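What you see is the complex with one protein chain gone and the rest in place.
Chain lettering (A and B) follows the sequence in which the chains are written, and residue indices restart at 1 in each chain.
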Amino acid sequence: MSAKSQVAHAAGQVAMFPARAVEPLMSGLQRVLGIKRMPWVFLIPNLTAVVLFALLPVFINVFYSVSGSDRLFPWDRPFIGGANYQTLFDCTNYLDPATCSRDLFWRALGNTMVFVPVQVTVMITIALLTAVCLNREIRGRGFFRGIFFFPVMLSPVVVALTWQWILQRNGALNGLLSATGLPTLNWLVFPNTAFFWSVFVTVWAHMGFYTIILLAGLQSIPRDVYEAARMDSATPWRSFTRITLPLLKPVLLVVFILAVIRSVQTFDELYVLTGGGPGSATMLMVQYIYEVGFAAQPRNFGLAAAASLLLGLALLVFTAIQMRISRGGNND
Amino acid sequence: MANLVLDNVKKSFGAVEVIPGVDLDIKDGEFVVFVGPSGCGKSTLLRLIAGLEDVSDGDIRIDDDSVVNVPAADRGVAMVFQSYALYPHMTVRENLSFGLENIRMAKPEIERRVGDAARLLQIEQLLERRPKQLSGGQRQRVAIGRAITRDPKIFLFDEPLSNLDAELRVLMRVEITRLHERLGNTMIYVTHDQIEAMTMADKIVVLRGGIIEQYGAPLDLYNNPHNLFVAGFIGSPRMNFVEGKLTEIAETGSTFEAPGLPPMQLPGKIASTAKVGEAVTLGIRPEDFSVAREETGGWPVSIGVTEQYGANSYLHGTLPGDIPVLIHEAGQSTARRGDTLYVKARENHWHLFGADGLALAHR
């Protein structure tokens, strides 16, 4: 603890030093540039970082995807046109990944397309249910809220190792099953159960986040609306479907978009939990990108960039459609 | 101590012209109130003077020096904001001294100024508190104190009392007036409340749509409104208006006729610009009627609601043709709903406005 506070103190010192040095610099700049240009001075550090590590990489990525070789720096890479995309799409039968030259890409794509809808649906349903429960007048609300939320704080690696420990052959789950006389299973060795637990573990880890957002949404619905509904003799179920859900729609939409974007990007937990296995049963797109671009030798940056651009494009299209639908739905 | 001149000051936000052109000359030491309905440009005008907005055209001179290109901090003006704008995370003392520290004033001088201002406003015991721990009136004093420590040439107040309750407002009104008497600085005060304007101002500026409708001493505005707008805006309750025409003009009194009403004698002098047959609006303040219980040739007013304040009575009635009329009677009125009273104009206590809205005397 004392070491930590020392670190904090040192950090404070480090932070204060530039602050003192910055003041004369900034007031000097203000004298030279005038107040009108000062917002740009405040913006420049952030914009630099944004351009350097977000916007520029997008353009570089485009170039990577149309250039070849295993060289890292763009100027070392020969232009090869759409060859990377051709490689990815090189299939004799698109319904059968085994006929593709990059069958892993198609398997990862297929897995992602099953994983995302299932995981998002399950997660939002459970999060909504939990939020509704937590929104009731119950004892220990803060305690329960904390319980549902705290896995969000855990690192993906910790989450994965925790569940690996429980799901392993001699783990707690099998222990529990054998104690109650049920058959045990090596859960992470079979494709179907591994996939199930992949969904389960990611839901377990991230659900609390969405629960909190939904709970805040529920709490922003004024109580008197429900009281009015009670006076109108609405049943609880009816007030849920006719009042809660419609009023929660904007929040649900935000949650939905966030959940899909994050679900598509799932990597850390599964990388540690299953490593994408057994075989490629739980390998999702991001892991494929990582494997192709960084893990495999030689590193195929071009292919990874092409795959990630396709992924980004898909996300963009999805969000655009979502926005369009929601705008059509209500006029906010 | 300074005089302030606005020379054809204009302000537009994009295509919207908020101030189409204002000329104003405020003398050293005057307490001037800008008054007008919301959106009349009075706050914008104040912010232009403060330097918080740039003028689109025209010139502002303080002590004969143009300040349009001088930053707000260097104009020698201090502003008391509507929300007080106290720094919530600083104590009262820090609030008062922040501005002085920024110009690197010597510590003892800061101490002295903060102490003086605190004593003047009786907030010495609050110096170590934060704004959150103060009542509305106390915050108000701190905000004024912050302005005082800067020792400005001109004080600017932007609706400073609008966040206080009615009782406190009356109290602070008196206090600000007293402060002005003590400091003697030029002060400009913006409000939408014409009672504040009437009670506090040396001079009132009535604004509408960014244009000065009238500029003058409070009672001057009350007695001689230049136009319908000022006549209706200054004075509470509002002046009564009846539309009709002049049928006779004479040295000692003229005659005004409105459809469905008996002719009304207007005793006293009339403006030389008045013409017989001209369509005019007659304005009479509620307290300016002479009221009779019996038919004596005045306008018959059928009484509806009567408001009894104890010391005063306000009778809401209607003339034939459903023209609403408000009558003031001193003391407690005996009139009841359904009674008919007969009203006449008193000598020289009436106003005539032409079809263009201007008072006949001011055309």
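Everything that follows uses one rule, which is that a contact is a pair of C-beta atoms (placed from the backbone, for glycine too) under 8 Å apart; a residue touches a chain by one contact, two chains touch by 3 or more.
Following the convention adopted for this analysis, contacts and distances are computed from a predicted model.
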**Asked** With one chain of the assembly withheld, which option in "Y-family DNA polymerase", "Sn-glycerol-3-phosphate transport system permease protein UgpE", "Na+/H+ antiporter subunit E" or "NADH-quinone oxidoreductase subunit N" matches that chain's UniProt protein name?
**Response** "Sn-glycerol-3-phosphate transport system permease protein UgpE"
**Item:** Residue of A:Val66, A:Leu109, A:Ile124 or A:Leu215 touching the missing chain in the full complex
**Value:** A:Leu215
**Contacting the left-out chain in the complete assembly, out of A:Leu47, A:Val225 or A:Ala296** = A:Leu47
**Complete:** Given A:Pro117, A:Pro222 or A:Pro236, the correct residue touching the omitted chain is A:Pro236
**Asked** Which of A:Phe196, A:Tyr226 or A:Phe267 touches the chain that is not shown?
**Response** A:Phe267
**Complete:** Against the hidden chain, subunit B presents residues 50-52, 71-74, 77-79, 81-83, 85, 87-89, 98-99, 102-103, 146, 150
**Request:** Determine and list the subunit A residues touching the chain excluded from the picture.
**Result:** 7-8, 11, 14-15, 19, 22-23, 26-27, 30, 35-36, 38-40, 42-43, 45-47, 49-50, 52-58, 60-61, 64, 72-74, 129-130, 133-134, 136-140, 142-151, 153-158, 161-166, 170-172, 174-176, 178-179, 204, 208-209, 212-213, 215-217, 220, 236, 251, 254-255, 258, 261, 264-265, 267-268, 271-272, 286, 289-290, 293-294, 301, 304-305, 308-309, 311-312, 315-316, 319
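Please note the rule applied: only the chains that are shown with their structure count from here on.
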**Request:** Mind checking the centre-to-centre distance between subunit A and subunit B? Centres are C-alpha means, answer in whole Å.
**Result:** 60
